[in-house]
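This is the structure I want to talk about, given as structure tokens.
Only one protein chain is missing; all other protein chains are in place.
Labels run A, B and C following the written order; every chain starts at residue 1.
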Amino acid sequence: MTIRVTVWGENVHEQKSEVVAGIYPDGMHGCIAAALNRAEGIEAGTTTLQDPEHGMTAERLAQTDVLIWWGHAAHGEVADAVVERVTEAVWSGMGVIFLHSAHFSKPFKRLMGTPCNLTWREAGERERLWLTSRNHPIAAGLPDHFELEYEEMYGEPFGVPEPLETVFVSWFQGGEVFRSGLTWKRGAGNVFYFRPGHETYPTYHDANVQRVLQNAVRWAHNPARRIADPTAAPNVPVETALEPITERGPKLHKAGEEGLR
Amino acid sequence: MTIRVTVWGENVHEQKSEVVAGIYPDGMHGCIAAALNRAEGIEAGTTTLQDPEHGMTAERLAQTDVLIWWGHAAHGEVADAVVERVTEAVWSGMGVIFLHSAHFSKPFKRLMGTPCNLTWREAGERERLWLTSRNHPIAAGLPDHFELEYEEMYGEPFGVPEPLETVFVSWFQGGEVFRSGLTWKRGAGNVFYFRPGHETYPTYHDANVQRVLQNAVRWAHNPARRIADPTAAPNVPVETALEPITERGPKLHKAGEEGLR
Amino acid sequence: MTIRVTVWGENVHEQKSEVVAGIYPDGMHGCIAAALNRAEGIEAGTTTLQDPEHGMTAERLAQTDVLIWWGHAAHGEVADAVVERVTEAVWSGMGVIFLHSAHFSKPFKRLMGTPCNLTWREAGERERLWLTSRNHPIAAGLPDHFELEYEEMYGEPFGVPEPLETVFVSWFQGGEVFRSGLTWKRGAGNVFYFRPGHETYPTYHDANVQRVLQNAVRWAHNPARRIADPTAAPNVPVETALEPITERGPKLHKAGEEGLR
Partner (left out) sequence: MTIRVTVWGENVHEQKSEVVAGIYPDGMHGCIAAALNRAEGIEAGTTTLQDPEHGMTAERLAQTDVLIWWGHAAHGEVADAVVERVTEAVWSGMGVIFLHSAHFSKPFKRLMGTPCNLTWREAGERERLWLTSRNHPIAAGLPDHFELEYEEMYGEPFGVPEPLETVFVSWFQGGEVFRSGLTWKRGAGNVFYFRPGHETYPTYHDANVQRVLQNAVRWAHNPARRIADPTAAPNVPVETALEPITERGPKLHKAGEEGLR
């Protein structure tokens, strides 16, 4: 079964910055999608902020098994209606991977319910990622640590909920650490945050980073049929209760009435 | 040290329903606050939806160590600005307890990042709560199980994130189960969800339920000084890095520039 | 890739009790293995307590991707050396599924580090399992709830560590609840506990239970190469440190010395 991936790229710095355009002539999203398409069983396409509805139409989301999100300069330009649509797709079972500065993207903050803040420094320093969960599927084929010679620093405390699992922790040359690979589940959707990927460095050309992304796509993919209405809160009538009960006591709701929301 | 509690009551059915007004002549919030005020070291007041800014002013939140929230009929009438203010107060360290139908309240959904849905039936059936985390502080002084003869049924699957701890699981006469006591941390704030409390039954007059609420207030209270700006994402200049590093590589940000959000 | 499963059966009551022998003429292990062999991509064999080394030789464990363990009457007869071997296999990456009364088996208690106790009643009462984690892979193809008309009751509090995920919670006719599907990771190995399966009832002939077991095998399987020495604690010599450091300060260990254990 092929896993259908959509890589969402903000695509702003690629247009404005010669440095970024030089490293990523096809956009960061294009580089990431190409890396995924080299993996067996993954078929990746791209959409960007500039597309109608940012490319995140209901149809596209329905055909996306795993969404990858990279944004930085224009989080505020993402329409709230699109954020809700993406969020509901995750709840219904779509996997999602947030990269680097997407820690402050609207869908990530929406799914976490926390500030998602951190400290940062753009100095081209060395980052070394350490595996903290041995043989985790997201680390398949990777050594216990790998390095990125040039990266932006992100430092703790990272304002996210306790994860299901901490998969990677980063060491930075300037003295900070960061939990750089974390998993959660939201509704029926698997969520992975992966830290590296500052736009002025060639991070997404790195073989180990590409391997993490391929692994993470496979991990995040939930082959179960999507939940049709992930926010439904159905009433269970007394007549159809699994054990026979008799209605009693004072009531607020009339028979067949919808619940309050 | 006295723990300052604010009980937020929606106060709608108390005004509209004779049944509810009969059980809770001082409002559900009044009943809950009175029960808390009988406990040593807790000082509880109330505010309601109908108060200016729903009583949730910045001043009030700053003086609230633990907030308790009950709502049902009027979730949609809670102003979004108030929801954000409450959410930031939790992130800064305020404890919060959501009761019963507050599973669909705006602040709870905001903090969870999930649908928070469930199944339900209003039939006055028996609920029995079982302790699943032995000697948990929220269960202090309680037996391994206790009953509520009349309650609304809530059934699994409950659309919340995996909790830090599952403290109670409920058995229902009609055949369902529900994780009825769950803990999370959001930012610096402790969060507890407690299931019982349908407005047409005398649940908050129950001694065991009152005991849970008193315990939960003590558990949720974080005596640490509130975080002044819980969403700050400060830049760490190269010059003040903890280990000496030299800036290198291409840059996006100019010196002293604020981060992008 | 075929997943190689070994079903370990205690095989005591099948020999002593006519009731059990009547329900499971090939043993409970035989019934479970047959059900797994009907699933695509799974190849299951069996071993029992009575086999030399209980069938849990190093060779057998090396060729087992996922181990399933059922025991009840003879936990104490399992040799401690075998328990350690099984435990190390899990740490190296073998998946393991513990069934029903195996909550008190030596390997389960060894992996949990807790009492693993519960309350119980053998009265042939109805059990209803509810899904608590929507679209979890272990629940693939299953409805939100399913019933077993005759089962032994297990009640909370269940003395296990907080799980990674709670997948199922059971309702019992006599008034108890139980977290009946729980996941953990131990070393590189995935662990699943599944409650149903009292030997005097035909539980493992039930289609939904068989489906859970097939799903759980796929979930527990970690395709990564086994960790050769899962307890190694290697010294990292100063000369090979990833960042250049100079040895300094007083020392306890001589160069090249093994760590203390």
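FYI, contacts are C-beta pairs under 8 Å (C-beta built on N, C-alpha and C of every residue); 3 or more make two chains touch, one makes a residue touch a chain.
All of these numbers come straight from a predicted model, not from anything done at the bench.
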For chain C, which residues lie in contact with the unshown chain of the complex?
13, 17, 19-20, 72-73, 75-76, 87, 91, 101, 104, 110-115, 117-125, 150, 153, 155, 159, 161-162, 164, 173-176, 184-187, 198-201, 230-238, 241-243, 245-253, 259-261
In terms of residues, what is the contact footprint of the unshown chain on chain B?
93, 128, 133-135, 137, 140, 145, 147, 164-165, 173, 185, 187-188, 222-224, 227, 230, 242-243
In the complete complex, the non-displayed chain touches which residues of chain A?
128, 130-134, 144, 155-159, 162, 164-166, 169-172, 175-177, 179
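Quick note on the criterion: only the chains that are shown with their structure count from here on.
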Quick check on chain A against chain C: do more than half of the interface residue numbers occur in both copies, making it same, or fewer, making it different?
same
Give me the ID of the chain with the smallest distance between its Cα centroid and the all-protein Cα centroid.
A
Calculate how many whole Å lie between the centre of chain A and the centre of chain B, each centre taken as the average of the chain's C-alpha atoms.
27
Averaging over Cα atoms per chain, report the distance between chain A and chain C in Å.
31
Note the residues in chain A that touch 2 or more other chains, in rising order.
164, 173, 185, 187, 230, 242-243
